[in-house]
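All protein chains but one are shown in place.
Entry: subunit A
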Amino acid sequence: MVSNETASGALAADAVTLYFLFRLPSFRRHALQRRDFLALTGFTAGSLLIPSFQGRAIAAEALQSTLDVKIKKTLADAALGAATGSGASYCDVRVGRYLRQFVITREDRVENVVNTESTGVGIRVIADGAWGFAATNELTTDAVAKAAKQAVAIAKANATIQTAPVQLAPVKGVGEVSWKTPIKKNSMTVPIKEKAEMLIDVNTSALKAGADYVNSILFLVNEQKYFASTDGSYIDQDIHRIWAPMTATAIDKTTGKFRTRDGLSAPMGLGYEYLDGDKAQKFTSPNGVVNYGLSYDLKEDAIAAAKQAREKLKAPSVKPGKYDLVLDPSHTWLTIHESVGHPLELDRVLGYEANYAGTSFATLDKREAKFQYGSDKVNIVADKTQYGSLGGVGYDDEGVKTKEWDLIKDGKLVDYQAIRDQAHILGKKESDGCCYADSWSSVQFQRMANISLKPGKEKLSVADMISKVENGIYIVGDGSFSIDQQRYNAQFGGQLFYEIKNGKITQMIEDVAYQIRTPEFWNACTAICDESDYRMGGSFFDGKGQPGQVSTVSHGSSTARFNGINVINTARSLG
């Protein structure tokens, strides 16, 4: 069969290398993107040889180049002129060049190396009070002017069936500015040979440490985005991201049991320096498990993964019941994403995503009532500015300068995530700056900002936190995830589970998943470690919209404690 890319653990054919790429923490992932991604790796069974969304395959050297900013401004001005000339009251133009590189390995071999490029121009306008959008991959002033006029025509057609005109929160033009992800080393400049040899060395080390199989991948992204609008902004941004997913598999042939352990890294808004393995960014748990902050040691983690995957084969199965959970940031990010990030997206709250992503339990009246979303220890912020984060940019995709803002303050719901055409619904004077499009050819819309749990205000280490837990489970890494369409009932797994008895970590256990009801879960948060433990996790594949788009987002936290959470045992027998 072709692979079911939602799989975690085992996948069809050689696509096993990719399974972790598909454990997307989106509410749902898109068949299109998943299939295209498989196509990219050459493991597809569809009729596609080439992934369309990834763009054209190009030579690696081309990944290091940029488009001349003067050319981008000329194209933008042509579109702005054509749009306003045809009756648009507002126009924004995005000239995008999206570069990606994948190095895919398994055990002792490189399975694929792919470089892709996708370049084009997306033009969004307001005419007669309605939105219109058109895009072209032709980088000529004639082509963009034509697309701009097409966008105006679509807007005018949409205006006839629209019940209320678009209301845009004001943005002051910023003139010609630029922003770049603060990276130390552009990943695209590192030779493929060096990357491939590094991954093979990682795999070999994991095999030596006891893994039966190991997959590792480098997934590198550079988005060169130019934004111009009739507000008078010309914003040139150079955005970099890196992800190094890895999985070790251990097999017990006699029992037929198999277990995997995924890498404990996170996708990051950083350059190749993320892989330097800076010791200052190592976070060692009281039982010796090593987690990572803004720097990652892939080889060290692969060796640990191999040993822990073997250990999982023998670990006792959890006894279901209520436990106090101690959650590492490498795990908590996904719980934050699903149970706070999504329900506080304003378009979901209002019902615009009802047919797909769903709606939200966190309705507007709950904000008015200062709904107790969590305990008073819970402070959750949205931001688009954090260093190293996937959401970090200077300006969003409608030219709004990015910021940090409160969503949950002392446990109370205070705000949502809104963009320019939604701000008025909340009585806000400005957009929150969280508008994003996954391609020049997609329409930008409200996407999740980085949503993070603030560290505890008082000094508290992981060891101190665990020392006070009588009957608990310590969870590291993200596992399976599922949540309902209003974000009430969720279930999460993990990578590593350890029993805590009377303040001490006793042993590894297996088959753990916990089930929550969102407000009860966050109200059960009784302690959060201080800022010295703060780290981010994140996803390259947050899906939303119809047709679907993916977005990237990070979620930070310090290790946190949740009391009395329902844990189920996931072991089954197939007879």
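We take it that a contact is a pair of C-beta atoms (placed from the backbone, for glycine too) under 8 Å apart; a residue touches a chain by one contact, two chains touch by 3 or more; residues count from 1.
Everything that follows uses one rule, which is that contacts and distances are computed from a predicted model.
Asker: From the list "Fumarate reductase iron-sulfur subunit", "Biotin synthase", "FAD-binding oxidoreductase" or "TldD/PmbA family protein", give the UniProt name belonging to the chain omitted from this structure.
Answerer: "TldD/PmbA family protein"
Asker: Per the definition of touch given earlier, which of A:86, A:308, A:386 or A:491 contacts the omitted chain?
Answerer: A:491
Asker: Using the touch definition from the top, which of A:98, A:213, A:497 or A:521 touches the missing chain?
Answerer: Only one listed residue reaches the unshown chain, and that is A:213.
Asker: So which of A:137, A:186 or A:375 would be touching the chain we can't see?
Answerer: Touching the chain that is not displayed is residue A:137.
Asker: From the list A:69, A:196, A:364 or A:463, which touches the chain that is not on show?
Answerer: A:196
Asker: What is the set of subunit A residues that contact the non-displayed chain in the whole complex?
Answerer: Answer for subunit A: residues 1-14, 16, 23, 27-31, 34-35, 39, 42, 44-50, 52, 56-60, 109-115, 131, 133, 137, 154, 158, 161-163, 192, 196, 212-213, 249, 251, 253-258, 260, 350-356, 358-359, 361, 363, 441, 443, 480-489, 491, 493, 511, 513, 515, 517, 546-547, 566, 568, 570-575 touch the chain left out.
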